[in-house]
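Input: one structure, supplied below.
Here the complex is missing one protein chain, while the rest keep their positions.
Up next, subunit A:
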């Protein structure tokens, strides 16, 4: 940026490095810039849906002061400040693949506006650089031209402002700043060095020319801009601002004015402190401010008396220093205020979660028994003495805590009835746990031998699963392991595959070695039975037939090429996983390494990407269609065609016959076309499910129905995934097919083992998709597929589905598999549901305890909180899945009763 550099070096400007607080996402950052406050973490969630900003802010102040404001750029501003601009043109920021148009939309107004005289404030928000970063990374060849373009725009504005200066009475100020930086991968949201450091440049002819060489720019806070601009524009500083005045900017003013500005800033900060802390008088910043105020008064007295300017100057400088120190202490204590924890409410929440987890754990032996019953013994405990005692004690504690607490407490501010309800819940759960423990002790005293037998029959896979689960939970205590959680899962599924390979080998070679004759005799036996059943196949019930098939297939399994395919399947799965791992590199430490996904998305490789996407879609069709009905097959094919044409319409891929991409549309029609088919397929599936529940007890209808629901979701995922992620979907389906055919069915794992494997693979696929535990990797564009503008409910649903597609698809596949296994084990679905819930609740519960313990950790906001957000959303999704499971299981149990 030659012109800007020249201005910085020789011109009248001040440059700083503004430090942004994480989360470095656009909306919270704009809030920080304009209000000077530090937005909370929850703002990330509402980043997409930015409601009008109600806090006191700079724009509002400017508007009430009669300034005319013009805005061009990111439409987040327009949403935040809906009626504040006299003229605006918002650009939607979600077409991340568009680099030029978003900026031309801003620039096209520039010439006209710069000629006019009827505005006081002009805000321009350019998006192109951010988009280039998102799509092609910071080292892309596109960055250079974009920066040059920005430089030319700056030059144009600056020259036009300078030419106007002669006529106008007041000099104008040009501020160049960024809302957030860019990480090594070109994304943002986290707290790496590149993301939080943004440039801040003030250019005005009112400043003195820079004397002396260029020094390292000073580090300031991003929130400081709001106060500085407010002071500079002669507006009141907004109420919740925690920023400090950047003094060099007003350095050209007289000492009296500078002191006045600082006093204003300090007064505003101390008022904010008074509002937020009861013990504000003891705050060191407040005390310093009071002292500075007093000496300011003395200085004014001296000034009015007309004292010697030398002494006055020195004294003034001293007061200035006092003020600056006071301001710094005040704003740091205010920033810390944001990180105050409501321990009591947190403890209550944690206790409830831990109690539920304990109950789940204690009911493991019962829930995994053949009857699969899961009951919480709450009703008897409701009448026990212990329950009432605990209620009383807890209420007493509540009263004591709430009356003595100084700071705001969420739980105390709830109504008395709700609080009482929570107390009763806690004590009832406690009683339930105690009674469950009592029952287990009773049981264990009677049959001593039972547990010994079960523990000795543990296979390597069981040991690995237990160790993996515990190891993963423990790893959540370390920030690097959270940042690199994908490595944990990849490592675990790799080891799982190797263990399965060993199991398969043992199954094949040892069986063959032990008794070949036995095997053949068995087979003959089965063949005989089969023939017999073929003769009178009318009488043989369907379930019995399928059971027979399974046994026969496992006996046949030994012979032929199938054996080698089955032995090779773990290795093929391992290779798939390795390929997927190099498709999307996530995490922090190795995220900057080149990966296949970036290579594909770069604009030079569009034809390769198109080819890959087309092949993937065809593969998806072949993998999914084999168990669908004919109608769904056709719908699926059309839907997948629609997916490709949607991607072609928004310019991600090209058709072979179209060579120059011209018109890029939003692809609304194509996307809605696909949605129709998704809904159609899911609807057919649901219809089958209902039919199987109401009319016939035929399990094949039910499994077709389930598979159709599953394939509808696959189609939806294919629509929402970025084209370079379509292979993830293909490999997901491929691995599921191979596992089912060659590993799970022949080796006869029980429902719990299968569930844990599904859960592990689901987690690994969550990261294969390119997700991580940082906010930056959420693919927001999925929420806008097929929508004209932002609509809250579908956008949230679509984004959540696209993000958690991996775990979700694996969970639904688990349901399909288990319900097809019902003939072998009647309680399979119930076991699966219980295990799935348990697998999810263990890490979440332990993680909540860990995070509560680590709340003063350095990385609490950058690493642990985003992970907590992810876990929370995942729990919601798991709850929905478990409900679906239970609904399916209910059908089954009814059928058994009938």
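Please note the rule applied: contacts are C-beta pairs under 8 Å (C-beta built on N, C-alpha and C of every residue); 3 or more make two chains touch, one makes a residue touch a chain; residues count from 1.
Methods note: contacts and distances are computed from a predicted model.
J.: UniProt protein name for the omitted subunit, picking from "Phosphatidate cytidylyltransferase", "Phosphatidylinositol glycan anchor biosynthesis class F", "Aspartate aminotransferase" or "BHLH domain-containing protein"?
T.: Per the UniProt record, that chain is "Phosphatidylinositol glycan anchor biosynthesis class F".
J.: Which of A:480, A:602, A:629 or A:825 sits in contact with the chain that's absent?
T.: A:480
J.: Check the options A:17, A:247 or A:574 and report the residue that touches the missing chain.
T.: A:574
J.: Using the touch definition up top, pick the residue from A:490, A:749, A:784 or A:864 that touches the left-out chain.
T.: A:490
J.: Can you work out which residue in A:108, A:256 or A:506 touches the chain that's missing from view?
T.: A:506
J.: Tell me, which residues in subunit A touch the chain that this view leaves out?
T.: Looking at subunit A, the ones touching the missing chain are residues 478-481, 483-484, 487-488, 490-491, 494-495, 498, 506, 509-510, 513, 574-575, 577-578, 581-582, 587-589.
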